[in-house]
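A short write-up of the structure that comes next.
With one protein chain held back, the other chains of the complex are shown just where they sit.
Labels run A, B and C following the written order; every chain starts at residue 1.
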Amino acid sequence: MNEKPKIAIFKFTGCAGCQLEFLHLEEIFLDILELFDISYWVMVKRDNDETGWDISLVEGGISTPEEIEEIKQIRMKTKFLVAFGDCAIGGCIPSIRNWTPQLDAESQVYRDTSVIQSTKVFGIGEYVKVDAILKGCPAHRDTIVELLKSALLEIRPRLRQHPVCVECKFRDNACLITSKKMACMGPVTSAGCGAICPSLGRECEGCFGPMSNPNTSALASIFKDLGFNEKDIKRKFRKYAGMSPEFRKEAGH
Amino acid sequence: MNSYNIEKKDMNILLDRFLEDYKVFGPTRPGADSTFDEITSIKQLHLDYTSTVLPPKKFFHPPKETLFSFELKNDKFTTKESIQDKKILILGIHPCDVHAILKLDKFFSTDFSDTYYQNRRKNTVLVAINCVEPSEHSFCSSMGTGPYLDEGYDILLTDIGTKYLVEIGSKTGQKLVEGVNLRKATETDFHEKERRLKLMEKKIKKFMNTTWLPRIARENLDHEVWLDLGEHGGVDGSFPCLSCGSCSLVCPTCYCYDVYDTMDLSLISGTRNRELDSCQLLEYGEVALGDNFRRDRKDRIRHWMLCKFGAAAGGKNSSCVGCGRCIRVCPSKIDLTEVAKVIRGGKQR
Amino acid sequence: MNEYSPNLAVIKKVRKETHDTNTYTLEFSDKKLQKSFSPAPGQFMMLSLFGIGESAISLSGTSNNGSVTTTIRNVGSVTNAVLRLKEGDFIGMRGPYGNGWPLERAEGKNVLIVVGGMGIVPLRGVVNYIKNNRKKFGDLEIIYGARTPDDMLFRYEFEKWKQIKNTRLDLTVDELPIETTSKCKIGLVTSCFPSMKTHHKNAIVLVCGPEIMMRYAAKCLETIGFKDQQIYLSLERRMKCGIGKCGHCQIGLKYVCKDGPVFNYADIKPFIHPL
Partner (left out) sequence: MGEINIDVNYLARVEGRGALHVRIAKDGKVKDLKFRIYEPPRFFESFLIGRRYDELMELTSRICGICPVAHQITALRAVENALGVEPSQQTKDLRKLLAISAHIQSNVLSMYFLSLPDLMGYESIIPMTKDHLHIVKRGLKLKKLGNDITDLIGGRAVHPVTAVVNGFTALPSKNKLQVTRKRLKEAKQDAYDTVDLFSEIEIPDFKRKCEHMAMSDPKEYAINRGRFKSTEGLNVDEMNYRNYISEEQKSYSTALHSHVKNRDSFMVGPLPRVNINFNQLSSDAKDATKRSGVKFPNFNPFISHLARAIELVHNIDESIEIIDRVPLKKERDEITCKSGFGAAITEAPRGSLYHSYELDNNGIVRKADIVPPTAHNALNVERDINEFVKNILDLPLDEITLKCEMLIRAYDPCISCSTH
């Protein structure tokens, strides 16, 4: 590549946490500016170039008619479109509301719902083709770097899809399920975080979304065996990735 | 070789001696979820532990390691090896784990020698301890790997009440105790060791019949137990496998690994690394163009169990030593000794 | 010596085979190493591109001065990056590894080669070996199937192959583009079996190709009288080390890298996926 690849960062229905995780690359932030032309990033820039981009990192889910149009526009102007974080992949935490009738959700928050344009929230893949996904709530900055590096090398990034358990064992942790009887989502959750929670005495809540081919029904029976009731289990799966095909059954469709 | 005894309360003397020449690692918590960590004072040491999460394998074949770093210059490259030659001493290894290390020693030296493993191994002293309190999951007596140890150690300790019996197994071991004021072991010490280990053997509750096991396993590739484990109800109170990989990651004889490169963003320098892998994971069996040779869960758990039964390509080098870690760690309560019974036809679900 | 450490090799020549496949002539930079390097047909190398990774790649030929050729198809990271390299570029290389084809056992026998797609790569060396040692072998028959005529590798050598004494070359493709001058047959490799000249008596079969194709071929060969023991397959598995340590290429009691990649069908039959 002779010219610097042009990067755009967009935000849809989400919390900006993934963009913040990108900014948390303080140590190599200046290098990134050397290597890439960050040409569109509303949170950081006032002059934004809207002509087109090599890589677009899209944060947030899609939940209004305008957003559907916008994401289609972005797709047309983007060579490599990345669903940046769980919201863009499948709606993440805000998708919990998808199980409530939309009007009920709206009237619980707004007196006048006639001016509210929202729909249920979905990942961007519902509307456009996605070239890569960065899992996590937020996506881990190491995976962001891996993706950028792979873009420069024009190769596939190494983003492992195995469960958190692998990273947890690497850290010499006792299993929270077997040793502490905690309802840990690690065995069905994709790695990428480095097993943050179990290493800090807290069960994994699944913020990296489903691993490859998870055995969710087995884990649900294990939780039941530990004494959790059906509602507890449903809440566990209906959290970061309740809308995903992998978790949908246990999330209560 | 020589034998000595030492009062338990004097163990710090021995530890201080070790610390003179080595970085010392030992179990730092009681119970079955202990971990081998660095020990700098006797207070941290828990020789009465029953098991650890990761086996001492982590010292020779670490979960993650850098093989070498490289630098690209003018389209050529230079590599720099990262060879570990730190001298370490592992204190308090149980017999099953010593046997596992002996297996890995063999595996990593036959055909092609693995420089990284060998280097670490060469620089390590093993101070083992005979088990006097088995974990509820271990079955070393079935596997011939415990509770006694008679090979593979530099020094072997046995808890004989208020004292440890100290047996020397190598020149390095001998040199280490020279200069420490130890008493010669007495006949009574050995009697006590014998008595305690007999007692210990009685406490072991788990067994696995290994006669012809590799062959039986290979002849039962189509046994319904694999589908039960993979998708259906599991076996004898267990749940179906989650394919979480934990069992193989904590197994002291599982050695499979993945190799990958890192590269800094400037695309000039990077490292080649390896990381433990597990045949229980979906990605393990992937080949080019999206095919996968062990896509089904049942094929993956079958392969792993076959390997542990000595019926896969690792042969005896990767087969089970009966430490019980995989049973303890399995969220689905899958127990390979139960599976062994089932494929023998002894028990149906 | 550290077996994992790749040696510097230089690309002497690049030859385009198809839209996604090139053949590279490679030489170690270290002259001593180059001299002592004598791989056998069917063996493979581990090729390294730093920052990207390593891949197992068969040797498609050796020359007298010790340089080797590899033929590489772009399917992923490493292979894609290799395809971008030019003459004079450097690459990391270690090997050779694996057992190679059972050429000694084939001596005195008729040789049937059944290949699909990329499978021709490790067998090109066998064809050349037989050519150079023609007297040692019986008849040679090559059945080669590819997706389209344009996907066929080593087309520029077919004429030479046909001129080898007692040799038959049978080509077939899955599909024939409308505008083509090619006179290839259409059909899977197994569709060539009825017109096959090689009889199962005193023959050896060398098969390489996608695993599904090999399974079909082996099964068809069985039905026309070939014994499992006469059939040899070269398997492909993902390899991370190439030297029997990383475990990825295990198949039953064997390692593809160390005990293979060439296996007697009888030994691995239970372990390759049933049809």
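Operating definition for what follows: contacts are C-beta pairs under 8 Å (C-beta built on N, C-alpha and C of every residue); 3 or more make two chains touch, one makes a residue touch a chain.
Nothing here was measured: the structure is a model prediction, and the numbers come from that model.
Trainee: Of the chains that are displayed, which are in contact with the missing one across the whole complex?
Mentor: The undisplayed chain, in the complete complex, is in contact with A.
Trainee: Even though one chain is hidden, which residues of subunit A still touch it in the full complex?
Mentor: Touching the missing chain: residues 11-21, 23-24, 26-27, 29-30, 33, 38, 41-48, 63-64, 67, 92-94, 96-97, 99-100, 104-106, 108-112, 115-118, 121, 137-138, 193, 196-197, 199-202, 205, 207, 232, 235, 239.
Operating definition for what follows: only the chains that are shown with their structure count from here on.
Trainee: Measuring from CA centroids, which chain ends up nearest the centre of the complete protein set?
Mentor: Closest to the centre of all protein C-alpha atoms: chain B.
Trainee: So, comparing C-alpha centroids, which chain is the farthest one from subunit C?
Mentor: The most distant chain relative to subunit C turns out to be A.
Trainee: What is the distance in Å between the mean C-alpha positions of subunit B and subunit C?
Mentor: About 39 Å separates the centre of subunit B from that of subunit C.
Trainee: Return the distance between the CA-based centres of subunit A and subunit C, expressed in whole Å.
Mentor: 43
Trainee: Please set out, as single numbers or ranges, the residues of subunit A touching at least two other chains.
Mentor: 153
Trainee: Multi-chain contacts in subunit C: which residues touch at least two other chains?
Mentor: 51-52, 76
Trainee: How about subunit B: which of its residues touch subunit A in the complex?
Mentor: So the residues of subunit B touching subunit A come out as 33, 35, 53-54, 58, 63-64, 234, 239-246, 249-250, 260, 263-267, 275-276, 278, 281-283, 297, 328-332.
Trainee: Under the stated contact criterion, what part of subunit A meets subunit B in this complex?
Mentor: Residues in contact with subunit B: 28, 31-32, 35, 145, 148-149, 152-153, 158, 160-163, 165-166, 168-170, 172-175, 177-179, 186-188, 212-215, 217-219, 221-222, 225.
Trainee: Which subunit C residues qualify as touching subunit A in the complex?
Mentor: For this pair, the touching residues of subunit C are 51-52, 76-77, 80-81.
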